[in-house]
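So the structure is just underneath, and the comments pick up after that.
Omission of a single protein chain aside, the complex is shown with its protein chains in their original locations.
== chain A ==
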Amino acid sequence: MTAPAGYVGATASITADDVPALYEGAKFYSPAVGDAGRSSVSAWLAGLLERNGPVPLLRVESVAPDTPCVSVCVLGSGSAMADLPPAGDEFVAAVRQIERLQRVRFGAIYPLAAATISALVAVVTAAQLRVPLLDADGMGRTFALIHHTAMHLAGVSPTPLVAVGPTGESVLVEVPSGPRADRLLRGNVDTVGGWAALAAYPTDAGTLRRAALPGTVSRIANVGRLLLDRPDPDVLVTRLGAITGCRRVARGRITELEHLSRPSDVTIPAHPSSLVVEEIDGLTRQLRIELRSEIVAVFADGALIAGAPDLMCLLDVSRGALATLDSLEPGDLVDVLVTPADAVWYSPEGMEMVGLASHGIPLAHPRRR
């Protein structure tokens, strides 16, 4: 068997050729996101990498501990970003604003979340600033709020942070307590254009050695290569399992889509709805998949078998590709894949922040029973 072409393992740099794989891998770690911003951001990044040369991808341990580092991500909705594309200087402007405030020069960029479009914009920012990208991030997938990070759990403050909108306007936030920052920002994102370029968690590489999740950028590149290879779904699940620890909990057909939003009184803003899948083999269980802005829990015959912070996604068996949540139709044959999140999220503090209870599901997580 030949290994997938260009298997990167621990990557040394990111070139224009790696962009499609990065994009696919980033999608795997945030299955809710549609394809709205794909072509523009990918093309932009590929162009940048061709002009400015590859971006070095460094392990956190290989960077001097006193190197100042800052994370970037996209704040707000992906469809707004497709409507109002970036002018190009938003992320650099955000980083420069913190540099001016703190009177430092950042020596490395890292993604706040190595998933979604945010994984790509971190590479964009590093290429524009001509600094290396750290092979680490704060989430290891995506979570809804900006303080849902390993850095926050390790006591690193997200502020001072700067959000720059596509209109060129910017917001600087300084708060003593991380969770307040998100509330302040959320009110501003709509005003600056529906989305904003965020630079946050300015710190040094030494702190990131203990606070960030290592190896997550090269992981998405590896996952992306597998997905682009489009093997048979069974082979794909096996290979993904080797890289991410993911497993298939069931294969079934979608029988019902509940679109109605239910009232929810929880910390994370989202419209709850659910999906019913009839397992086609094995025990032919009835799976109920609970959706917020992502899949937050999977029940088999009413028993909880997976839940946040596990990463759950659906693989469209007929296409051999990941199914985004807005593309599901009754009758689709899907594999339900569950990938464990990074270990930090299963700690009591992590579970409290991003676990099932934060989605209004007061049940014990199957991994903690």
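Here is the rule we use: a contact is a pair of C-beta atoms (placed from the backbone, for glycine too) under 8 Å apart; a residue touches a chain by one contact, two chains touch by 3 or more; residues count from 1.
Just so it is clear, contacts and distances are computed from a predicted model.
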Chain not displayed: protein name in its UniProt record ("CbtB-domain containing protein", "Methionine biosynthesis protein MetW", "PucR family transcriptional regulator" or "Na(+)-translocating NADH-quinone reductase subunit D"): "PucR family transcriptional regulator"
Among the options A:Val41, A:Ala205 or A:Ala297, the absent chain makes contact with A:Ala297
In the whole complex, of A:Ser274, A:Ser293 or A:Thr339, the residue touching the missing chain would be A:Ser274
Interface residues of chain A toward the undisplayed chain are 255-256, 258, 262-264, 272-274, 276, 286, 288, 290, 297, 299, 301-304, 360-363
